[in-house]
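In this view, the complex is presented without one of its protein chains, the others remaining in place.
And now, chain A:
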Amino acid sequence: MNILILGASSAIAQAVIDGYVQRGATLLLVARDEHKLRHIADDARIRGAQQVETLCLDAATQGASQQLEHWLETLGLPLDLALLAYGSLPDQAECQTDLARLAQAIEVNFTSAALLCSLLANRMAARGSGTLAVISSVAGDRGRQSNYAYGAAKGGLSLFLQGLRNRLHRHGVKVLTIKPGFVDTPMTAQFDKGALWAQPQQVARGIIKAVDRGQDVVYLPGFWRAIMWVIRLIPETLFKRLAL
């Protein structure tokens, strides 16, 4: 089983890697920081991964998709699963006044992700198999004043994946949209944690299960499906008055 992970140093990705290492998978790991990448790769090799390959790459830079494509071409390993796990949570207030910051948030969370998804989808479609799993967010289900820069990028990504899924279905390629709620990771270190917060290991187990089942969309933990259903039901005339 060959698995590509983009954003391998994210807390959720590391927990997913642990899960697939136990199955003796071959891992193709991509992350920005070469130290982190080496730490994760060494660990995966010792714990029993079949083979581990690494690529140090910032997905949000020009030419990232060409670099990734070239690397995959050189390795020549057919992908059974590609997980896109990177993302960045910008400060909403900053995005409102600093347009460069807003552009960057959209670039990282939407544009670069959409480009890489297209690349991977095309490769999988050509082979007629594979699963593309992408970490979006419950924040993309409805725009809220506290988080709409990130939410819009993730919402756009969810929509993009929906289209991709529709397109790839007849090619035998599965597309999984992963919508985690609050997860206790370095990305959310500055938040106070309450009862709704999940651990990355719990979310990783949910991702692996959803991939195994061939699901289309998964909320993690599952109760977020109900919460977001209610939130989407609120009429806009009322929703705009809420302090969310």
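As a convention for this text, a contact is a pair of C-beta atoms (placed from the backbone, for glycine too) under 8 Å apart; a residue touches a chain by one contact, two chains touch by 3 or more; residues count from 1.
The rule is short, and it goes like this: contacts and distances are computed from a predicted model.
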item	value
Missing subunit (named according to UniProt) among the choices "Multiple sugar transport system permease protein", "FAD-binding oxidoreductase", "assimilatory sulfite reductase (ferredoxin)" or "Electron transfer flavoprotein subunit alpha"	"FAD-binding oxidoreductase"
Residue, one of A:24, A:128, A:172 or A:186, that touches the chain absent here	A:186
Contact residue for the chain not shown (choose from A:16, A:40 or A:220)	A:40
In chain A, positions touching the absent partner	11, 35-36, 39-40, 42-43, 46-48, 184, 186, 189, 192-193
